[in-house]
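Note that this complex is displayed minus one protein chain, with the remaining chains in position.
Letters A and B mark the chains in the order given here, with residues in each chain numbered from 1 onward.
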Amino acid sequence: MTRKVCVIGVGNTDFNSMTPDVSWKEFMYEACKKAYVDAGINPREDVDSFITCAEDYWEGFSIFDEFVPDQIGAVLRPCCTVCGDGIQGLASAYMQIMTGLVDTVAVESHSKISDALSYGDVVLHAMDPIYEKPVAGQVERERFSGPSYPEKSPKPLVGKTDEKGRVHPYYIAGLEMQHYLRSTKTTEEQCASVVVKNKRNAYDNPMADYECSLIEDDVMQSEYLFKPVKELDISPLVDGAICFVLAEEGVAKNLGVEPIYLNGFGYSSETPWFSSRGMDAGYATMASKMAYKMAGIKDPKGAFDIIEVDDRFSYKELQHIEALGLAKPGEAAKMLENGELEKDGKLPTNISGGSLGIGNCLEATGLQRSLEIVTQLRGFAGKRQVKNPEVGLAQSWRGIPSGTGAAAIFSRYPEVKA
Amino acid sequence: MSDTKIEGQPGYAPGTHVSGRDIRDKKIPYTWWEVEAQYAYSLGPANARFLKELKEGKIIGRTCKKCDRVLVPPRMFCEWCYSPTNEWVYLKDTGTVETFSISYLDPDANRIEEPILVGVVSIDGASPKHGFMHYFGEMKPEELHIGMRVKAVWKPEEERTGSVRDIKYFKPLKDGGDE
Partner (left out) sequence: MNKVAVIGGGMTLFRRHLNETGKELSFLASKMALEEAGIQNSDIDMVVMGSAPCAFDGIHMKGENLLDGTGAKNKPYVRVFNGGGTGVFAPIAGWWHVASGVADVAMVVCEEKMGSCYPHPQTAFQTIWDPILDRPLTPNLVWLFAMEMNRYMTRHNIKKEDIAQVAVKNKRNAVGHPCAQLPDENITVEDVLNSEIMAWPVNLLDISPPSDGASALILCSEEKAKEFTDDPVFVDGVGWNIDSTMWTNRDLYFPDYVANAAKMAYKMAGIKDPRKEIDFAEPYDPFTYKELHHMEGLLLCDKGEAPVLTREGVTERDGDLPICPSGGLLGVGNPIAATMGQKVCELYWQLAGKAGKRQIPGDPQVGVGQAWGDIMQMGTVIVLRRG
């Protein structure tokens, strides 16, 4: 099997907490058009297959797949929805190309969550109807709508149960963080440092929406919402669309585009019952093992020049670094303290600002992480450019209450030098 | 769980059939959940202008010069050539019935006595077969036919809100010609 899959174009919108000026259609069109221009192709002729990663309830439709083809250039062409994270979309595109049936595939994902007025209720709606939903109770709508309700000022998430005894499903993060802190002897202050780092990194990322200059104390003094999770430990929601164009390497050569290779991917799902699931991000471990194997990486430590991991909650960044086998349990926080996760450190992590700095764009998170890796490998990251990176890892998670995660390895070479 | 053994393949069909009546009578236990999923869909420039013009009693479309096309409902990009569309253009409020249905169902599939006349109207001035779905009125169900010439009946100005419902329905256009 000699086919190699590479990224030949990327495009994205800015990430903004609200985008009332455009519908989901114009929004997706912008990201896709940019990606096709970046690759130097005409989607009406040169793209063989299209994939969107979306979930109906995020969008406010049943069968969102209907409302996709026009704005991504897929009319009367092969197109489908993958109900998963953007990296699962990249994986599907990779497999399609490897079959030899198609050569060029566009993968789009986005968040237009500012259109949804009841984010917390939708998250709760993902829980099992028989065992889990009744435990959480019905969520009060306005309280959890995030920064997007157009007629009302943003309301913070409030974790305490309300007068009716209902609780926001993010309590699962509280349970998991508690477990993480105890089992790895990591402290809340160390998690606060992740927030400080990522929001600071976001200053150098022109598309980020939640850049901020904080100190650990600011984070520590923000309100406990789901103890030990504090308000500033949570990545705020954001709108944004991203499109990737993947192709067989011959296509890149013909176009004269410098390819960034997708050397390996992995995704895996733990049991949907979070009550009987391990709380150590096992999905990330399994997904990364699959990706390492595919890319021929024997020892991940030292294999990557830059990584982007899912940091939708501050502790998740540390937990994920450990689950990926890049640090022993409890070591990630020490790496952070030693400056190893900074731009000029040994393992630059979330230099983009991560979800904490850019914003949580739901199913597009995997593409957001991958976008930074590709931008860095191309050397286009401007002020936040890491010095001459060759291999990068992007990792994502589908968010609460899911136990599904994915990982992708990108490099400037057809084979990763192990 | 019962296995219903029947000759042939698939050799059996697992699953336990229960009747709707048993559920209604609560012989079958179930849980109840009402999802609070609410959305405020951003219109975007194309739909925003379209609805604004409807409020004014006008139908507006958008041209794609590359494809020599007039799109209605308007869009900011043309899905045929994948380029931005070019100009706003006012269209007539008359058109032709492309297809229709006479519906005895409401949105929840409840039966209704008085049928709803609904169909697709291609709008005069737009490209062929370009139009939108709407109701029909001021006609008997048996009069409605494909190819019928129709004209929009607007709500009184003060009742219009910037919605497709600012048109009440389409009625027969006498003499079949352009007005």
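Definition applied: a residue touches a chain if its C-beta (ideal position, glycine included) is under 8 Å from a C-beta of that chain, and two chains touch if they have at least 3 such contacts.
All values reported here derive from a predicted model rather than from experimental measurement.
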Chains still shown that are in contact with the chain withheld from the display: A, B
Residue of A:Val123, A:Val229, A:Ala323 or A:Leu336 touching the missing chain in the full complex: A:Val123
Touch criterion as defined above, residue of A:Glu108, A:Glu270, A:Glu342 or A:Glu372 at the omitted chain: A:Glu270
Contact partner of the left-out chain, one of A:Ile8, A:Met290 or A:Ile351: A:Met290
Touch residues of chain B, complete complex, unshown partner: 1, 4, 6-20, 23, 28, 33, 35, 39, 41, 43, 47, 51, 71, 73, 75, 79, 98-109, 111, 115, 118-120, 127, 129-135, 141, 146, 163-165
Where the unshown chain meets chain A, residue by residue: 1, 23, 55-57, 60-63, 65-70, 74-84, 88, 91-92, 94-101, 122-123, 125-130, 266-273, 282, 286-287, 290, 294, 398, 401-404
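Operating definition for what follows: only the chains that are shown with their structure count from here on.
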Chain A-facing residues of chain B, complex: 31, 33-47, 75-77, 79-82
Touch list for chain A against partner chain B, complex: 19-27, 29, 33, 36, 42-44, 57, 60, 69-71, 73, 75, 112, 114-118, 121-122, 125, 129-130, 133-134, 138-139, 141, 150
